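Can you keep this structure in mind? I'll have questions shortly.
Removed: one protein chain of the complex. Kept in place: all other protein chains.
Let's turn to chain A:
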Amino acid sequence: MTDSAALLNKHSFVELGARQRAKALLDNGSFRELLDPFQRIMSPWLLRQGVVPQSDDGVVIAKGLLDGLPVVIAAIEGAFQGGSLGEVGGAKIAGALELAAEDNRKGIPTRAVLLLETGGVRLQEANLGLAAIAEIHSAIVDLRQYQPVIGVVAGSVGCFGGMSIAAGLCSYLLVTQEARLGLNGPQVIEQEAGIDEYDSRDRPFIWSLTGGEQRFATGLVDRYVADDVAQIREHVSQLLHLGVPAQHRSGQAEVFLQRLARLDTEVQIEPAAVRQLYQGERP
């Protein structure tokens, strides 16, 4: 294939909306959406604050097959309110994961794939978003006992706040170069800690610390994949076939505490220092 033909064949995943992403990952004809937009299960809290709600609340739940394996996909729409999670969207994800775990207890091996484009809690629904995210965490840990839970952060919103903790609970994580994964958004860190600590307008700096490539190089994610539908699909399938890992990343407290004990905190940190500290056990 010539370079231009290869380029024409490439289909961006990042440019797809949540529903198209879920469809693109599932086997042809197997996509079935639950609580679709026509059922109009919307946020009960946004309208009274002068914010226009969306008829799927920015979360798509779809069941189907991925390379023949039964999966439920929860895809967050980054274009609606920054992918923030309120009561309804949060309950859709938590509820879907709870039902997937229940499936497994009944002998149905449902896996889960989370497509994460989110700033975390939707502040207009603050405490109900936070509560839903705690329930998502609980449901991931429960389901993970039976089947892998795969997190995909493609970009361009990235994955922040309480949902970055959800990403940290996943069995496997896949990112692109466009992705960012971190607890706190850059503006909030700059606000809380000052511009010398974190310059939210310095994009190369932010990607160098929290971007997909760095997260892969430091072992905080499992796959680093080009922004291409076919390649992302292939890698998600591989991860699903790996099954439940012997040890989840979030279950390695001692390893991380030992690494942190070796860190020189007298100097400010650089991306290379994190790579040096965290590399080693990576196959």
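Criterion: contacts are C-beta pairs under 8 Å (C-beta built on N, C-alpha and C of every residue); 3 or more make two chains touch, one makes a residue touch a chain; residues count from 1.
Heads up, the rule we're going with is that contacts and distances are computed from a predicted model.
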Per UniProt record, name of the chain withheld from view ["Phosphonate-transporting ATPase", "ABC transporter ATP-binding protein", "Succinate dehydrogenase / fumarate reductase iron-sulfur subunit" or "Biotin-independent malonate decarboxylase subunit gamma"]: "Biotin-independent malonate decarboxylase subunit gamma"
Options A:L16, A:L69, A:V188 or A:V244, residue touching the unrepresented chain: A:V188
Sole residue of A:A154, A:L220 or A:V236 that reaches the chain not shown, by the stated touch rule: A:L220
Sites on chain A contacted by the missing partner chain, in the whole complex: 34-35, 39, 41, 43-45, 48-49, 61, 63, 87-88, 90-92, 94-96, 98-99, 120-121, 123-135, 137-138, 141-142, 145, 161-162, 164-169, 181-184, 187-189, 191-193, 197-198, 209-210, 215, 218, 220, 248-254, 256-257, 260, 263, 265, 268-269, 271, 274, 277-278
